[in-house]
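Every protein chain of the complex appears in place save one, which is left out.
Naming follows writing order (A, B and C), and every chain is counted from residue 1.
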Amino acid sequence: MLSGREAMAANLFPTTRLEAFSDGVLAVIITIMVLEMKVPHEDGIAGLLTLAPILFLYLLSFTFIGIYWCNHHYLIHRIEQVDHRVLYANLGFLFSASLVPFFTAYVIEKKSDSFSVALYAASMIFAGFTFLLLRIAVGRLLRKTGELECEDVATQRKHYASLALYLVAIPLAQFHPYLALGAITLVTVIWILPTVRTVPRSDLGQHS
Amino acid sequence: MLSGREAMAANLFPTTRLEAFSDGVLAVIITIMVLEMKVPHEDGIAGLLTLAPILFLYLLSFTFIGIYWCNHHYLIHRIEQVDHRVLYANLGFLFSASLVPFFTAYVIEKKSDSFSVALYAASMIFAGFTFLLLRIAVGRLLRKTGELECEDVATQRKHYASLALYLVAIPLAQFHPYLALGAITLVTVIWILPTVRTVPRSDLGQHS
Amino acid sequence: MLSGREAMAANLFPTTRLEAFSDGVLAVIITIMVLEMKVPHEDGIAGLLTLAPILFLYLLSFTFIGIYWCNHHYLIHRIEQVDHRVLYANLGFLFSASLVPFFTAYVIEKKSDSFSVALYAASMIFAGFTFLLLRIAVGRLLRKTGELECEDVATQRKHYASLALYLVAIPLAQFHPYLALGAITLVTVIWILPTVRTVPRSDLGQHS
Partner (left out) sequence: MLSGREAMAANLFPTTRLEAFSDGVLAVIITIMVLEMKVPHEDGIAGLLTLAPILFLYLLSFTFIGIYWCNHHYLIHRIEQVDHRVLYANLGFLFSASLVPFFTAYVIEKKSDSFSVALYAASMIFAGFTFLLLRIAVGRLLRKTGELECEDVATQRKHYASLALYLVAIPLAQFHPYLALGAITLVTVIWILPTVRTVPRSDLGQHS
């Protein structure tokens, strides 16, 4: 870790504002999606039922952005300073994330047709790609300031599995759009489930 | 409380970003509701009067989210670090809160009919349920780090009273939607009123 | 100032989250107004000219919220902890501020007719009233923690002058809506101008 004066000279900045800005952008992204949902014309339970697929897609995209927020949190927590490269890589990631509400609206309006679901999967791959660039920029900075890069293997495996499932989802959407959405849903389940399971284990290891 | 290094090993993170992200999401939720309000076609006082029920519903939902923000503030203030479980439980709570603007628009568009008011009450129960999960996740973390869980009894009573009133509001909405909205309004009054009364008392006890 | 443990017992919380949440809400309020502006149908300079009154109203409301943000900043900066009363008074202020985009849209849609301009002035008085409640809640807290309340006289005079101008604007709007908008504009000028003049003076006093 460089001292304050050295940090200034090397164009390093504390992570606080990058975190605050990213939190703000992701908070807006995750909530404006709700504006896409329109109150149905039918009254009563019939109207609510027409909403079911839209609510499901909203939940899916909300979880997608939510998981990325968690991963962003973990990633930036590992550094104390950012350079220009990380700032711009972060902007790239936020740009790709900001497209998710739009492509969610796309799937909703096109009623989950093959093309819109493939596009939705592609936008998720794009987000994954820009997040990978951010991880590389952070890793570069960690090596520069002399710290070991030690992202755990389980997390890396999850990134690969996600990419594989999204890549499968695109051709799958041509034949079975709903199966493709199932593959995308599976990715979010992968990210949430094992996390819950891992915590008690590491606690056991620590307290025994 | 674990030290910084132990916290890292146990996958604990400071609460700052969880707070910042939640503040951002709740800030967007509480203000996008105002976008649902449309300027009436009638000119003058007649137009304003057609707005009255909409303004009332907006005030009700604003207060609902505002109270949850206060409770979220109190809850997270009791911990200094969060684990994965708290992060994901928090995302669940934010998801349920993000549905409130939509179901507020639902009640407005359906002109407070039985079904929409029941749905509105149900969305509030859902928010209460996800907040309960968050409280459980926080309580679990407090016990793990060796701190006593000491949520005051008055607050717990308010949570039970709120749930009871919402559960009453759903069947009530079938017969008297406005009475059901009255029950929902009563919940927000319960949360605001006693708080104001409690503060001077605890001060008296402390300074005497 | 109470110690950390005493603060907990007296239900006091640091100001950080109140500030973060208020910043978030005011940031959303100040920017969603831009969504009210619609691209005109006419091409070229003619289209832009039809926008002029809308751009002016947007600037006016933006400045109004911006000044309140500054005043909120100054006010909360004087305390280090908040109690329930301040939290709820703050929510009341944010509610009144959140109505400003709506009543701005009202004036725009009704083309600055008498009623909409009077309503706009009334919404500004409402914001002033809830901000007064917040100032009272903060003053109460300052006295409780043994600190002197020392809001400068110039600021108090500005608050009174603003109220007087808004109260004049409401009846004035019945006859001359544009003059009433002029009075409202004068308020924002009062808040910005003297501030700029005061700073060098206090510096002179300090360095000489």
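Basically, a residue touches a chain if its C-beta (ideal position, glycine included) is under 8 Å from a C-beta of that chain, and two chains touch if they have at least 3 such contacts.
The structure displayed is predicted, hence computed values, not measured ones.
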item: Touch with the omitted chain, as defined above, among A:37, A:119 or A:170; value: A:119
item: Sole residue of C:14, C:53, C:66 or C:139 that reaches the chain not shown, by the stated touch rule; value: C:66
item: Contacting the left-out chain in the complete assembly, out of C:20, C:57, C:138 or C:187; value: C:20
item: Chain not shown, touching residues in chain C; value: 19-20, 23-24, 26-28, 30-32, 34-35, 37, 39, 43-45, 47-48, 59, 62-63, 66, 69-70, 73-74, 77, 192, 195-196, 198-199, 202-203, 206
item: Absent-chain interface as seen on chain A, which is shown; value: 6, 9-11, 13, 16-17, 20-21, 24-25, 27-29, 32, 35, 83-85, 87-88, 91, 94-95, 98-99, 101-102, 105-106, 109-110, 113, 115, 119, 144
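Rule of thumb we're sticking to: only the chains that are shown with their structure count from here on.
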item: Geometric centre distance via CA averages, chain B-chain A, whole Å; value: 26
item: Computed distance of Cα centres, chain C from chain A, in Å; value: 36
item: Two or more partner chains touched - positions in chain A; value: 24, 27-28
